[in-house]
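Once you've had a glance at the structure underneath, I'll fire off some questions.
Here the complex is missing a single protein chain, while all its other protein chains stay put.
The chains carry the letters A, B and C, assigned in the order they are written, with residues numbered from 1 in each.
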Amino acid sequence: MPRVARVHRLDAAGPSDLTALDAAVATGRIDPARVVAVLGKTEGNGCVNDFTRGYATESFTQWFAARLALAPAEVERRVVMVMSGGTEGCLAPHWLVFEEIDSAGAPAALPRLAIGAAATRELLPEEIGRAAHVAAVRDAVLVGMQRAGIARADDVHYVQVKCPLLTKPRIHAAGTRGQTVATEDTYKSMAYSRGASALGVAAAVDEVPDVTVEQLGAAVCRDPSLYSRRASTSAGIELMDNQVLVLGNSMQWGGDLRIAHRVMQDAIDLGAVQGVLSDLGFGVAAQLGARDRERLVAVLAKAEPSRTAVIRGARHTMLDDSDIQATRHARAAVGGVIAAMVGETRLFVSGGAEHQGPDGGGPVAVIARERVDAVR
Amino acid sequence: MPRVARVHRLDAAGPSDLTALDAAVATGRIDPARVVAVLGKTEGNGCVNDFTRGYATESFTQWFAARLALAPAEVERRVVMVMSGGTEGCLAPHWLVFEEIDSAGAPAALPRLAIGAAATRELLPEEIGRAAHVAAVRDAVLVGMQRAGIARADDVHYVQVKCPLLTKPRIHAAGTRGQTVATEDTYKSMAYSRGASALGVAAAVDEVPDVTVEQLGAAVCRDPSLYSRRASTSAGIELMDNQVLVLGNSMQWGGDLRIAHRVMQDAIDLGAVQGVLSDLGFGVAAQLGARDRERLVAVLAKAEPSRTAVIRGARHTMLDDSDIQATRHARAAVGGVIAAMVGETRLFVSGGAEHQGPDGGGPVAVIARERVDAVR
Amino acid sequence: MPRVARVHRLDAAGPSDLTALDAAVATGRIDPARVVAVLGKTEGNGCVNDFTRGYATESFTQWFAARLALAPAEVERRVVMVMSGGTEGCLAPHWLVFEEIDSAGAPAALPRLAIGAAATRELLPEEIGRAAHVAAVRDAVLVGMQRAGIARADDVHYVQVKCPLLTKPRIHAAGTRGQTVATEDTYKSMAYSRGASALGVAAAVDEVPDVTVEQLGAAVCRDPSLYSRRASTSAGIELMDNQVLVLGNSMQWGGDLRIAHRVMQDAIDLGAVQGVLSDLGFGVAAQLGARDRERLVAVLAKAEPSRTAVIRGARHTMLDDSDIQATRHARAAVGGVIAAMVGETRLFVSGGAEHQGPDGGGPVAVIARERVDAVR
Partner (left out) sequence: MPRVARVHRLDAAGPSDLTALDAAVATGRIDPARVVAVLGKTEGNGCVNDFTRGYATESFTQWFAARLALAPAEVERRVVMVMSGGTEGCLAPHWLVFEEIDSAGAPAALPRLAIGAAATRELLPEEIGRAAHVAAVRDAVLVGMQRAGIARADDVHYVQVKCPLLTKPRIHAAGTRGQTVATEDTYKSMAYSRGASALGVAAAVDEVPDVTVEQLGAAVCRDPSLYSRRASTSAGIELMDNQVLVLGNSMQWGGDLRIAHRVMQDAIDLGAVQGVLSDLGFGVAAQLGARDRERLVAVLAKAEPSRTAVIRGARHTMLDDSDIQATRHARAAVGGVIAAMVGETRLFVSGGAEHQGPDGGGPVAVIARERVDAVR
């Protein structure tokens, strides 16, 4: 009996607005007990003082706690919640709610969207952003694949990681044990943690075949030529472990959803967007029409300004703008590029793409419903 | 003997960087005496305290004054200079330099890019943003068309207007004559001036056929259903007249450049971008390749957040973001959409699109070299 | 048997950080059941998309609900909560928690800090920002004074009002009844609501003696010469009534707290700050020292950029800065001015001061403990 993954894209009128979620439950479209993950695009600045992420997480936690009669801590263990701040340009705030359903139906004839969650042990502060971090995430991704019933790395298309960061007390705690940390700059520690997590994903899905974990640890935030094509990682202050959500395709799952991914080589790489849509059977000579958009369930991408400060030879000003953070510019640009093709602005475009795709580019993954004529 | 229009897109390393211009003169590609207009995309915020526009204008004025042995005021009368601030997202700062050359060659067999500059009389403060303003710009556009040798409104594809705004002293001066002004809010007066100028263009090129100038004056910033499909207007403090630059196609001009335009219906209207490119003979099933990009000389577009606060039914947050001005978001989004198709980031995307296209959308014009096989 | 007001200034490490509150309860310093109001300074932008206010309010609501076994709606009726966003410059995020305690002690020989909360009826959308709004707030302030046991207007020193704003649906609802609203611009409706509320306070405490409520309603956002010297008002989307918190001195209250106020005539009016401190017995020839600061319990002030764009004849750039909202500049400036004298940065400086003090200035109130030698 196959499992079935359901993915719901819900509008958000604000970081605490769960009215669409309430409505989906009221009409039976969502069963709170079956939700395994929530990804949210919230309208903060996506940088240090973005409290929309915490506000949204808190709102969802309270919601699940009330609906399922659980303590907040139990909700956190049960549902992976990753909030990404920043809806610059045309981007729309929204929630992506992932359910795992037991299905009475026959298995699909083709691989279907599969979900696997896992977590690492709690890291020590001195491990964050280093080889031990890479190894822990690699192992958790492998567990997540197993739980998802995905045997081949090629069938993994997107791995979301929520990873820890360093704070002054954590650095101090390491110091009292005679240990140094990857960086004493707490803001930079987010980049180190995201980078190590991404390289852990890369190691798990065979993207860096001849590189040891120790070498990967040494490459974090140093060698941008090493990167994952499926990782999307974000750091948060509220955890010391790493939460991993593996998305791929598997014959063990039914339903009508499928996922694919490509890598944007730079911020305006429309070809990659067209490629991933083609992989899922969409025509891409023009923007998706209304019927195609109904099949489009979720778009997940990473955005980052190129450190070379150029795109195709022309200067960009994202890195030199002291009024708007560079990641805000990058999300706006990539949001425009993707929306151009898909005709839809509820896109999970997130920033901070260390070792997630090449410099200035990033992975783009799409979850879509199969065309009726393709469902054999 | 036909005239020939030449258009040069030059990189700008900053708002006063004219090294690319120097180089073009040194190699004979540009003749300073033939330059009739400069449009610049500078890297300020494009809003009130954007001094990159004035800095760039001052730099060009000094440059022409030195090269042509003219007083600065003479330069201003000779060369139309319009600087648009804001290179958000992927956009690249650059200059577009327009030359008018006498050609010894035979006329082209097809209409070619034609340029016509004109100016209105100096307006009184109480005229700004009202019917008299609409009428003055309408008449100047007609003069510009005549100078460009464009007989039919359909052959006009882009009209840039630089228009005045109200200041406290100007409002006071009107008051001492017993006159009221369109608005006492100096910032809003920019919108009124841009709007009236755009409706003046609309009147000149038959876009609002059954509407009188008085009705247009009354509609400024009130009735968004009336708009021009070719106007791009910007307000500046340094003038009381209106400077008009008409771009279109005419049999009286030679060379190999042609212009076309479409109207984006919203911020992510890729179809309009594909349409204008198709009009110029480009294939648009995929992003333009390197050879096509060589033909692409200039892209000119207006961007604006929709006042409905939605795009295709999904909420945007541009109007509610108190950290980033809405026009900055809009330029970033539209820049991404256009760059997605043309594979190029030196795009003249400007904000403040009152009566320039429908709410949330705007005109997009492209100047391109003819394909060799199309040059008969 | 007198009542006693207690005021606690608690550090906030973030908009949901209530650890200082937990600690105060654990040590018996605060009794949750006695809390009547919370004012919070949170670290958002204080403008439209400042979600730190809602996040803080939600956090407090959940906290009280859990501590007092109440439904969230009951908490809202029981505790006045006003969050003011924006801790620019030196300002520190903090909470001010107001308790009302029954005292077994003898009444004080001098008037002591008195607290009175009240609410208006729910307004109709068409009433917001108009005479009916002014009248409703005036009446609620009079009720608040009565509850506080303050008979004379001169004994009122600070009135906080939380007032409603217009939304598109509310404007629409008015329209279906054939009614117009004060402004169709939802952002501006906040200013109208704050202004009408402030004039309601002014009417209640005899600050505009010869002006009728109808005249006050007509003056909202039009005649800045009419203003309150004690009002601090802020608009929120979550209510249609007006919540009023009256602070003054009364012989009916005991304890050792007293409140005083002055009006800053412009952003750098140190004399007003020195004046209010002198009223409370502080020496002001130099910054308050450590012992004096222990007596200082709360500082409450309004800040606003002058619309003349000058301060003492010199230009300020707050109104023309399209990168930073003017109210953010104003809070930073006034925060610096007050901190200079009091040597303390946990100051409740809030923006949006329509009809709250003269143009560019605003009220400043201080709550302080009596000096031991002054407690007879």
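To be clear about the criterion, a residue touches a chain if its C-beta (ideal position, glycine included) is under 8 Å from a C-beta of that chain, and two chains touch if they have at least 3 such contacts.
Fair warning: this is a prediction, and the values are worked out from it, not measured in the lab.
Undergrad: For the chain not shown, which residue from C:36, C:70 or C:90 touches it across the whole complex?
TA: Touches the omitted chain: C:90.
Undergrad: Kindly state which of the options C:316, C:355 or C:369 is in contact with the chain not pictured.
TA: C:316
Undergrad: Based on the whole complex, identify which of C:2, C:144, C:217 or C:336 touches the chain you can't see.
TA: Reading the full complex, the residue touching the unseen chain is C:336.
Undergrad: What residues on subunit A make contact with the chain left out of this view?
TA: Counting over the whole complex, subunit A touches the hidden chain at residues 45, 47-50, 317, 320-323, 325.
Undergrad: List the subunit C residues touching the unshown chain?
TA: 11-13, 43, 45, 87-94, 267-268, 270-271, 273-274, 284-287, 311-312, 314-318, 320-321, 323-324, 328-330, 332-337, 339-341, 343-346
Undergrad: Using the touch rule from the top, list residues of subunit B that touch the missing partner.
TA: 14-16, 43-44, 49, 51-52, 54-55, 58-59, 62, 323
Note that in this section only the chains that are shown with their structure count from here on.
Undergrad: Roughly how far is subunit A from subunit B, going centre to centre by Cα mean, in whole Å?
TA: Centre-to-centre distance between subunit A and subunit B: 40 Å.
Undergrad: Which integer distance in Å separates the CA centroid of subunit B from that of subunit C?
TA: Chain centres of subunit B and subunit C, defined by C-alpha means, are spaced 48 Å apart.
Undergrad: Would you mind listing the residues of subunit B that make contact with two or more other chains?
TA: Residue numbers touching two or more other chains: 45, 317, 320-321, 323.
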